[in-house]
Structures are given as C-alpha cells and as structure tokens.
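The complex appears here minus one protein chain, its other protein chains still in place.
Letters A, B and C name the chains as they come in the text, with residue numbers starting at 1 for each one.
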Amino acid sequence: MENKFLPYGAPDHPSVKPVDLKNLRPYGDAMNDGRAQVSFTLPVNPSPEAEEAARELMRKMGFHDIKVVAMEKPSEGFSFYVCYGAMDHAVDYTKIHVLKVEAQFKSFYEINDIIKKEVGRKIIIVGATTGFDAHTVGIDAIFNMKGYKGDYGLERYSGYDARNLGAQVLNEELLDYAIKEKADAILVSQIVDEKDCHIDNLKELMRLAEQKGLRDHFIFVCGGPRLNHPIAVECGLDAGFGPGTLPSHVASYVLDEFLRRKAAKKEKK
Amino acid sequence: MENKFLPYGAPDHPSVKPVDLKNLRPYGDAMNDGRAQVSFTLPVNPSPEAEEAARELMRKMGFHDIKVVAMEKPSEGFSFYVCYGAMDHAVDYTKIHVLKVEAQFKSFYEINDIIKKEVGRKIIIVGATTGFDAHTVGIDAIFNMKGYKGDYGLERYSGYDARNLGAQVLNEELLDYAIKEKADAILVSQIVDEKDCHIDNLKELMRLAEQKGLRDHFIFVCGGPRLNHPIAVECGLDAGFGPGTLPSHVASYVLDEFLRRKAAKKEKK
Amino acid sequence: MKLALDRKKIAACRKIAVKVSRDVRKMIDAHSTVAQERSCVRLMGIDGAYLNPKIKQYYPLANVIVDQLQEDDALSRGVSYWMANACLEKNMTPTQVAEELVNSNGTFRLAKLPQHKSADVEKKAKALAKEGLARLVARRKERNKLIKGLHDPQDRSFKKPPVKYVIVASGNIFEDVVQARSAAQAGADVIAVIRSTAQSLLDYMPHGATTEGFGGTYATQENFRIMRKALDEESTKLGRYIRLTNYSSGLCMPEIATVAAQERLDFLLCDSLYGILFRDINMMRTLIDQHFSRLVCALSEIYINTGEDNYLTTADAVENGHQVLSSQFINERFALDANMKEEFMGLGHAMEMNPFHPDVILLEIARAQMTRDIFPKAPLKYMPPTRHMEGDIFFSHVYDAIFNLVSVLTNQGIHLLGMPTEAIHTPLLGDRFMALKSTNYIFGGAEHLGEELIYKKNGKIEKWAQKVLDDSLKLLKYIDKVGLFAAIERKCFAEVSRKIDGGKGYKGVFKRSDGYLNPFLDQLERKDYGK
Partner (left out) sequence: MKLALDRKKIAACRKIAVKVSRDVRKMIDAHSTVAQERSCVRLMGIDGAYLNPKIKQYYPLANVIVDQLQEDDALSRGVSYWMANACLEKNMTPTQVAEELVNSNGTFRLAKLPQHKSADVEKKAKALAKEGLARLVARRKERNKLIKGLHDPQDRSFKKPPVKYVIVASGNIFEDVVQARSAAQAGADVIAVIRSTAQSLLDYMPHGATTEGFGGTYATQENFRIMRKALDEESTKLGRYIRLTNYSSGLCMPEIATVAAQERLDFLLCDSLYGILFRDINMMRTLIDQHFSRLVCALSEIYINTGEDNYLTTADAVENGHQVLSSQFINERFALDANMKEEFMGLGHAMEMNPFHPDVILLEIARAQMTRDIFPKAPLKYMPPTRHMEGDIFFSHVYDAIFNLVSVLTNQGIHLLGMPTEAIHTPLLGDRFMALKSTNYIFGGAEHLGEELIYKKNGKIEKWAQKVLDDSLKLLKYIDKVGLFAAIERKCFAEVSRKIDGGKGYKGVFKRSDGYLNPFLDQLERKDYGK
C-alpha cells in the first residue's frame, strides 16, 4: 500500500486531499481535519469554571478548535460533558507492525482432509474458561457443534478430538487433564478483564506449564473480548484471538502450528 | 470552596477519595480514575494495524488503560472507533477564572421599577441577527413578547423600547439604525459558526463602531450557541451570552451597565 | 385510513385549496419572471457562462440575455420570441446567438434585430421548446431504465420502510462525492447536497465545479453532473438505485429545476412558501417561478419536497400542526395544477414537539399517521427533530431513534435521517454512519409494525389527529376569506409575516405583454405532453 492515495470513490481533483499514511489523522468531514468526539464526567457541579476545566482537559489531550457542546448535571456534585475538537496528533501508519497469528485460512473440509493425510490421527484439543470466570458462551462458540455465526465448532471437525471442559476450571485442573489425555493443544477463554485478572490468569497458566516443563508440550491458545495475538504472545502463549473469532480461524491455526512443530521435530532428528 | 471535600452523599470513610480541586480529573466509576470515552473515524479500512493506530492516537492524547471497544467499517476506506481510556491529565480547578457578565439578577418587575425611578425614560435596545445568518429563533427568544421558557422577552418590559430587526441585517444597517434611533444598546445574534464567521462578523461590527467613533456610544452585546462572555470580550464587545440564556439575564445586564455608565459620566462632570 | 378522520372535512380542505390556488393562478398566468425566462434560455441548450470581471464570478449567458432584454424593455414579450427571431434572422442556433451576443459587449441587441413574421417566429420558438423539453424526457427515460436494472428502495405502496435520505455539506463537491458514496454504502438511498448558505438569494446560478462553500456546496450544473455520475457508479456497485437531491427554493427556483432535470436529479426541494417565509423572497416572484419549476419536475418525474417542516422550528410544534397540514393541502393543489401526480409529492412534515411534553410520542404518532391517511399516495418527506436536539449527542441519538420508529410505524415514504450532532455542526462521516446504523436496525426490526397495530377508537391518538384536521379546516377557511397573500402577512404560517410587494426578487417580476410568447410553458402545460 503506497503512502498516499485518493480516498475510495474520490474524483481525481487537486482539491481532494489524499490519504497520507505517514501522517494518519482522524477524518471528521474532511481529510486530515483530525476531528474527534470526547465525553467524560467531572466531580464538580456545572459552571462556567467547570466548562473551562473541560476545555482545558481537551487542550491537554492535544485538541484545538475545541467545542464543549454539552454540560449537564447528572446529580449533585457531578457534571457530564460532550466535546468535539481537532487533534494535532498523527500516526505513521506505515511503521505500525502488529503481531498476527501465522495461519493459512483453510475450510472445514480442507482441514479434515489434511489431518487425515498428514497427521493420521485426531488432533486432541482441550479447552475451558479458566479461574473464576463463569462465561461459557465464548468458549462454546469455538467448541460446540453449532459453532458461531454458521461456522462449525471444533467438536464437528472429524480431524479434531475437541473437549470443552466448561467454565471455572482451575489452571492446574486444565493442565493435568491435558497431560492425562495427551492433548496437542490447550485453548483458554478469559472474558472478565476486571483489574487485569485475565492477564494474571494466563500468565499463571504459563508459569505452571514452565514449572512442569510442559511449555513446548502443547500449543497454548487463548481468546476473549479483551484479548488479541500481541497480548497472548506477551503472556507467553502461542496465539491469541479477539472478538468476532470464528472456529475455522482457530482450526486453521492449530493445524498449521501442529504441522510446523512436526516438521521441526523431523528436522532435528 | 476548599480544595478537598467528600463527594455529595459520601459516607465519611477513608476508602472514599475526596474531590481534589487542585488535580481535577474525570470521574469514571471512581474518584480520579480519569476515565473518558472517545470516538473518531480513520480514512483506512479496519485491520489490526488500523486498531493499533487508533490505540496509538489514544496514547498521544495522554491515555493509558486504553480499550478500543469498537472498530467498524462505515464504508470502503474508512473505519469508525469507540475507545475508552484513563487520562493522566488533571486541571487545577482553583486556578480557573472565567470572565463573567457583571450583572445583578433582577426580576421583570424590579427592572421596570428601577428604570422608571432612576432612568425616567425607556432604554432603547435594537437587535438583529447580522451578516448572512438567517437564524431568528435565538434573537426572537430574547426580544419577542413570549420570550423564552416562560421568561418574558425584552419587548414586554415597559422600561425597555426593544426593536428586533430580524435576520440577515448587515452590520452597517444595524449601526445606522442605532444611530438614527439613538439606541442605548445594540444586541447581535450569531448562530452559524462555520469557519468562525460569527467571530469575524462581530469583530467587523466593532471595527465599524470604532471607525465611526461610536465604540462607547452603545452597550454592545452578542449571543448565540457558540458564544459566551470571554469570546464576546475578546471580539471587543461589552458582554456575551451563550446557550440557555433567558431574556431576564440580558435585561438585568443592560440595566446595570446603563446605570454604571450614567454614574461614571456624572463623576466625570 | 387507520384513523377515523372525517372525509367530508378533508374534502372541504381540498376544495378551499382549489379556490386559493385558482386566485394565485390568475396572478401567475398574467406574469412571468426573469428566472422563468432564463430557464427557457437554458432549455434552449444555452448553459454556458463567462467570467464577469465585476463580480469576479462566472455569470451565466442566460442572465446576460435576459438582463439585456430587460434593459431594452422587451422582456415582457418573452425571451422565446426574441431568441427565435434572432435564430431566424442570424440563421444560427440559440447557443451561437448567445455566444455572439456575449462577445459583442453590448452591441448585439436581440430587441433591436429586424422582426420576422410572428407566425415564423412562433413556429421556430415551438421547435426550440419541443427540442429542449424532449431532452428532459430522454433523461427521464434514461433514469427509469437504470432503475429497472437495479433494486428501487422507493416503495409506492409504503409497505416497505421509507427511503433513507442523508445530507452532505462539505462545501467541496469532490469531498461530497467521497462522503456521498460512503453514506450510500452504509445504507443511504437518497443523498442531498446542502446548498451553500444564502445561495437562495443569488439571482444567478453559480457555474462550474465548486470546492469552497459555506455550510453547504453551491448548486451548479457541473456539481449536479459530478455527483449524479458518482452515484450512478455506486448504484451499479451496490445494485441499488441511489437518488440525488438538491434545493431549488429561492430566486433561481425554475433554473435549478431545469438544470436538475437536465442532469437527471431525482428529488428537488421546491416550495415557494419556504422561500417567502424563511428567505424573505417576494411572494409573486416565487409563486410564479414555482409553477414553471413544478411543471418541469412533473415532466421529468422529479419528486418535489416541500418545507412545511420548517414552520415547526419557529412556531410551537405542539400547537401548530394545523399550519403544516393547511400548507400541505395548498402545496398539493399547486403541484396538481402543474400536472404533477401525487406519487411525486414529498410533502414536508416533521417530528419537532418538545420531547419532554407529556405523551409526546402519542401526539407525534397521531400527526404522522394523520398525514399518511390524508395523503395516501404522496411519499411525504418526514423530517427529524432539530429545534429540541441537544449538544448531548447520546440523548439526541435516542430522540432520533424514536423518530425512526414513528416513521416506519406510520409508513412514511421519505425519511430524512436525524444526526446526533444536529445541534452542533454539519454532519461528520461518522455521524452519518451512526444515524444509518440506527435507522437500518429500527426499519428492519419494525418493518411490518404499521400493519400490526390498530389505534384505539376515540383514543388520545385519534382525537389529536381529528383536532389538527379541524384546526386546519378553520385556518383554510380564514385563508380562503382573506386570500393567501394577506394570510401570509397575518402570520398564518410559522409566526412569520411577509408583505406581497416585500422581499427579494420583486423587481424580477413583469406582466406578460399581449404578444407574450412562451412555447416551453405552453407545451409543459399540456397534460399529455411527453408521456
């Protein structure tokens, strides 16, 4: 993607400013006008001084052309603000590199075929929502027969032996089960992110795996609304999936990773 | 108002952090947590890189604990974001001084009484929406008999001879009319703020008044949704009123200013 | 009809509207205006302009021609006579005549040319008119062919939800194209490019593509062409016909209508009452102009939109629903008199009552359903709340959501999307996205709600609708008594008073002389013309 190009559908005319990926700024109603909307509450009653405080905060955020368009009183001692402004900040989009799950998307049928041909047995996947977290809809969306938004769940893949242990499963229990069942991959769901408990939980799982010398024994995957691949890697896992993930994304990744490790092992021999 | 106090209704308990006016920060769901909501559009399609760009902009705005909670595709080549974060910025509320209209609020009846006793004639006020601006609801709210939200308009005050010239009145026309009718105060409404045309318009009016040596001849007042007293003073007027203004606010100010000038003139003699 | 409204009273309202329009029509048939004559020049294919050094703007040839005739006191015979005569005399096409005239710096005077036999001049003028109007019919057919190949979101039976209409107003037509295509992808069916402020007071049409505007983008022929072309591309991509709207009310109403027809626009704000009340345009001028404009729209199957919604921004919206209804009856009759079918009348109304008025949602439903029942075939342009919208965009967005629900519940035809930032600025691209997503959800979720719900006999809703109809009949009777012009002077509409000889553009009105010739008007008036 070169750095400057006309926005979609724009007639080629000098007055139409191109998208500048090196200085990417919000688009309000014109290219690079930097306009954004902000809302917050202050613990003081509405007043001209309080409005000025809101404007001052907007300045500190790097806005100019600031409009405090609403100052309301939710209750005694509080004031609610809606503001608009144009931000000076810009981002060099060309320099942004985001760690991405390395996986070649394959369909339900391709995956089952490849496993049959190149693996010769079912790949065993165990999953659970760990710690205190009782949310199961996320992990079920990945595991259950019905899957998610018409995309079949792992239980439906003939190439996979997928076991969903449900919610509030302790890290130790999940690891012990994986060892006992000689699983190939461990899938963890974390939904509640209160005081970063989801991060602590994942890091604790990996610490346990290290202690038991099992780090490379399993493919460690996590997912949840507040998770993504960079965060997962930071916590020491192999891959991470965020909101909107489809089971086939996970099925493709686990297969690719399994085959990578298989090939790597063969080379070492 | 001392600088530290418990929020309204808070039980006196060490765990309840007081409001700290010297370091005033937004209140999300706890004192000083600095949490705010932001939304903007970027001229690139949604992608992990685009999400990281949004997060980067939030960092540049001075946020931490950043959550990009929505990344949607309004149309080809654009992505819409809703983000939350905790801002580091704080404001010393005790240092904020805002220029305020100096006026003692008086009721409809008090004003008419004082004018009868201390002025002995009707104070003449002329008003209009000036320049290209065709919005009359604002100026009518201040002038018309019915007034605004049950607060009588200037035309209803026996102490005032209020003349509403309507909209799209050029600055020259308004000034000439004020001179011809020996008005005491000139009230200007500006609603459209496109490319700061409202500021240019007000400054142009005051330039004309200066040229004609009329600066101190009239009490110059302006009002509109994007105006307030500090902006009016910056443009060279005597007073400015923003959204939610009631006619009685204006009536009280014009009377106070009229009496101030009358007393000042007497002293000079 | 879903509400038990007295059909006799509705008929009575329509009868009065016929009488009111007949008086006005007498005035229209006795006069013409500079704008109407300029429209005929444009229909002759003269769409050029020259850089006038005085105003440092492009000044249309149509204006040069009509100004000259006015200077030579010859305009009362109609521009068609002088142009046809000049074509015969110089054996030139109208465009060649115009070019020679503009380059003659004032020496080549149409009214000074030798005059051919009036029969020949009339024959020539008729030919020019036939050719000019035929081009409009061709564009109409072109549109209908394009629509046939695509999904047409406009449902004549109003069983489907209304078409979604959004505005763009960046000031730069090329930027407007980017935002218009974005809005179409997010679900908009109709794009309106808001005119730059105060263009309605210009007595000439700005020329060429414009990149600087004020609170909107200039309405020019080139801008129409650029946007219509871009929307044709997007329509084909989306498989859904996207309509284009612009604003004709003001001093150039018939010209903007003509140019819109030539450039195949689909909707046109075209309401002289709006011009009179909100732009202080002279009554006679804009009522004469409106007749010609609506004839052009009828021929070109352009939907007109009228501006009654604005009455409720200056007058109290709870008390004054009847002003809107009375004005709609009059506007309906004016349009019928211009050969326009009800299916093309986007009569304006709005949801503008104070949101915290008790049971306000019942009253808004009552008025919206009443309007649908009284004008069953008209698409009706239902406008979002503006006056009580707040800087609190979260509240405003909910207020618009209720507007969306009332609109689909009462089977409106054209739905102008409310923007959460109505009280703040002309819409950002993100604002439109939010509004379209909300409307898509509510229209999809309540598509058949109208068929499912019946109003309680003599309930609050039915009684409120009956009250508004009664008040309208009373107001129409008053207008019938005093005449439309006096009624406007006495603040019958929008708490605004205007005088018959006041306002802008009065100078552009003239009485038709006996030999007045206007074959464009004559052919447009023929009911069967261009069918």
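Criterion: contacts are C-beta pairs under 8 Å (C-beta built on N, C-alpha and C of every residue); 3 or more make two chains touch, one makes a residue touch a chain.
Quick caveat: nothing in here was measured; it's all calculated off a predicted structure.
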| item | value |
| --- | --- |
| From C:Glu452, C:Asp514 or C:Asp528, residue that would touch the chain that is not displayed | C:Glu452 |
| Per the touch definition above, residue among C:Arg77, C:Arg285 or C:His397 touching the missing chain | C:His397 |
| Selected residue (touches chain absent from view) among C:Ile16, C:Val163, C:Ile442 or C:Val509 | C:Ile442 |
| Given B:Val82, B:Ile124 or B:Leu170, the one touching the chain that is not displayed | B:Val82 |
| Residue of B:His13, B:Lys182 or B:Lys265 touching the missing chain in the full complex | B:His13 |
| For subunit B, residues in touch with the removed chain | 7-11, 13, 15-16, 27-31, 35, 37, 39, 67, 69-72, 80, 82, 84 |
| Absent chain, residues of subunit C that touch it | 355-362, 392, 394-395, 397-399, 401-402, 405, 420, 434, 437-438, 441-442, 444-449, 451-456, 459-461 |
| Residues belonging to subunit A that touch the chain removed from view | 39-41, 72, 74-78, 80, 132, 134, 136-137, 140, 168, 192, 194-195, 197, 225, 243 |
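The rule is simple: only the chains that are shown with their structure count from here on.
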| item | value |
| --- | --- |
| Averaged-CA centre spacing for the pair subunit B and subunit A, given as whole angstrom | 43 |
| Interchain centroid distance [CA atoms averaged], subunit B/subunit C, Å | 36 |
| Of all residues in subunit C, the ones touching two or more other chains | 181-182, 391, 423, 426, 428-430 |
| For subunit A, residues contacting two or more additional chains | 7-9, 27-28, 31, 35, 37, 39, 67 |
